[in-house]
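Dropping the structure in here first, questions after.
Removed from the display is one protein chain of the complex; every other protein chain stays in position.
As written, the chain order gives the labels A and B, with residue 1 at the start of each chain.
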Amino acid sequence: MKVLTEYLKFHTKTHRAYVHITPQIESAVKKSGVQEGMVLVSAMHITAGVYVNDNEPGLIEDIDHWLEKLAPFDKNYQHHQTGEDNGDSHLKALLIHHEVGTWQQIFYAEFDGQRDKRVIVKVMGE
Amino acid sequence: MKVLTEYLKFHTKTHRAYVHITPQIESAVKKSGVQEGMVLVSAMHITAGVYVNDNEPGLIEDIDHWLEKLAPFDKNYQHHQTGEDNGDSHLKALLIHHEVGTWQQIFYAEFDGQRDKRVIVKVMGE
Partner (left out) sequence: MKVLTEYLKFHTKTHRAYVHITPQIESAVKKSGVQEGMVLVSAMHITAGVYVNDNEPGLIEDIDHWLEKLAPFDKNYQHHQTGEDNGDSHLKALLIHHEVGTWQQIFYAEFDGQRDKRVIVKVMGE
């Protein structure tokens, strides 16, 4: 079995961001030499996610708006008693989920950005 | 390592549909001869999903009603400026997620049907 592990690094300029990462994943798969197998793409932080969808700016705007509706920013999360103010980021990440193993347009979804974060990419197979 | 890849094809008669696909997955696993491993079942389109739950008609109706509540059909998604009218289908698919790797009752969830679509089934193991 062949295994290749790579880490993608992010430090978004905005608090929320949706970064298209399909090219990096394709490059990792090519580099691995795996012909038959799976790729795991997983956010290594619990206020970020990885999802699969169209790379269409209007849709990304719709997704962002919709996530804010279902998991709104709010000063009053219990989690904020720890000094954090990113309760909504945790909930948004739960909605989006934090990993995919597939081959469509892949995005890194940042819900608490402006700091260093990583995604792990693991290609396994033969 | 043994790997078997199969594609399931769908062309639903309705715009939204929930199709029970456990038998097809079990059949792929059997055909693969894999005794220990995993199955990836992944929708190859971003307006469809794959999920695991009970095969009970009332529950499927509840799920459909609930998805329409959380990600409603709406004429005003930004995505519709591209000429599409399926913004809600993308959001419903994000909620349901598009892949599972497991062995309960498995469903193909169509949110923008009446066209050709596929699911990939990949069995890997020994």
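Observations on the structure shown:
The definition used in the following text is that contacts are C-beta pairs under 8 Å (C-beta built on N, C-alpha and C of every residue); 3 or more make two chains touch, one makes a residue touch a chain.
Note that the structure is predicted; figures quoted are calculated from it, not measured.
Interface with the hidden chain, as seen from subunit A, comprises residues 1, 3, 5, 40, 42, 44, 46, 70-71, 77-82, 87, 90-91, 93-95, 97-99, 101, 122, 124.
For subunit B, the list of residues touching the undisplayed chain reads 1, 36-38, 51-54, 56-59, 61-63, 65-66, 70, 95-97, 100-102, 104-105, 125-126.
One rule holds for everything that comes next: only the chains that are shown with their structure count from here on.
For the pair subunit A and subunit B, the distance between mean C-alpha positions equals 21 Å.
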